[in-house]
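These notes concern the structure reproduced below.
Showing subunit A:
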Amino acid sequence: MMDKARQHDFRADDFHARFFQMSCREISLLRVRFDIDSDTRIIESVLAGQCDLGVVNHYYLARLISGDPEYPIRFFFPNQGEEERGAFFNLSGAGITSAALNYDNSVLFLEFLSSLEAQNPSDISFPTTNFEFPVHLEAEAESILESFGEFELDLTYPVSEYKDYQLPALDLLERVGYGMSE
Partner candidate 1 sequence: MMQSALRVKGLVKRYGTLTAVDDVTFDLASGDILALLGASGCGKTTTLRLIAGLETPDDGDIWLADRHVSGKGDWVQPEDRRVGMVFQDYALFPHLSVSANIAFGLKHYRGEKTARVTEMLRVVGLDGLQKRMPHQLSGGQQQRVALARALAPQPNILLLDEPFSNLDAALRAQVRGEIRAILREAKVTSIFVTHDQEEALSLADKVAVMRDGHVSQFGTPHQIYTQPVSREVAQFVGEANFIPAQADGMTAKCVLGDVTLVESAHGAVAILVRPEAFYISSDGVSARVLWSEFYGHDQRVGVILTDGTRLIIRTDSYEVYTPDSQIGVAINRAVYAYPA
Partner candidate 2 sequence: MSSISFTRPHFSMSFPTVPRWKSLILPLLIALLIVLPLGGLVIRIFNPTVELWEKLWATTLPTMLMNTFVLMAGVGAGTFVLGVGFAWLVTAYQFTGRAWFERLLLLPMALPAYVMGFVFMATFDYAGPVYTQWRAWFGKDAWFPEIRSAFGAILVLTLVLYPYVYLLARAAFREQAASTVEVARMMGYSRTRAFFRLILPLARPSIVAGVVLAMMEAMTDYGTVRFFGYSTLSEGIVRVWEFRYDRQTATELAALLFFVALVMIGLERLFRGRARYYQQGGRGRILPRVKLHGRGNFLASGACWILLSMAFFMPVAQLVAWGIGEFNTPTVGAWKAVYGTYVGTSLSLAGIAAVVVILLALVVAHGVRKTSSTTKRRIPRFIARLATLGYAMPGAVVAAGVLLFLSPIDHAVTDFAETLGRTDRSLLLTGTIAILIYAYVVRFMAVGFNSIDSSLEKVTPNMEQAARTLGARTQRVLLRVHLPLVSTGMLAGAILVFVDVMKELPVTLLLRPFGTDTLALWTYYLAAESFWKAAAIPALTILVVGLVPVFLLMRLGDRGNDAIRT
C-alpha cells in the first residue's frame, strides 16, 4: 500500500494528479478525503480511521506528540528511495517591508532569528516552541524532531523559485478539488 504511494512522482502535472485520484478510488485500499481544512484535524482523522493517509506539515504532529508522547501516528516521508528526489519542504522566512521605520534594528532582529541562539533548542527557540526544523547548519537537534528519523530533502528546485510554482500548484489543487467538500 505504502509502496504504491511511494511510486508516484508528485510533479505539478495534470495527468499524474488525475491518475493518482482515480487509482486511489479504484484500489480503495486508500480512502482519500480532500476536504479537511486543518492539519491537526487531518491527523486526528487518520487516527480515528476516517482516512489512511494524510498530507500535513510535520510540526502539527510534533505538537500533538509533545502533548502526548504516546500519540500513535507516525510519519512517512515520501520520495526517499535511491534515485528519488526527497521530501518537499518549505521555509519560514522573514523580511523587511519598504515602509519599515527601523531598518537597522530590523536587520539586527533578522540576524538574531537566524543565529544559533534562536535556532538551538531553548525556551524561546523555533524548534522548541513551534517544532520547525532549524536552518542553522550547526544547530542542535530537538528531541521530538529527532525522533522522526533521518530523511532526504527535495533540493531540485531552489526555494527562491517556489513562487513561480505556486499558482500552478494551486491550480492543480483546485482542479482535483483538494480542500473542498464534495
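One rule holds in what follows: a residue touches a chain if its C-beta (ideal position, glycine included) is under 8 Å from a C-beta of that chain, and two chains touch if they have at least 3 such contacts; residues count from 1.
These made the cut because all candidates are chains of the complex that A comes from, given by their letters.
Note that the structure is a prediction, hence the values are computed from the model and not measured.
Evaluated over the candidates 1 or 2, subunit A touches in this complex the candidate numbered 2. Interface residues of subunit A facing candidate 2 in the complex, by the touch rule stated above, are 34-41, 44-45, 47-50, 97-99, 101, 166-167, 170-171, 174-175, 177, 179-182.
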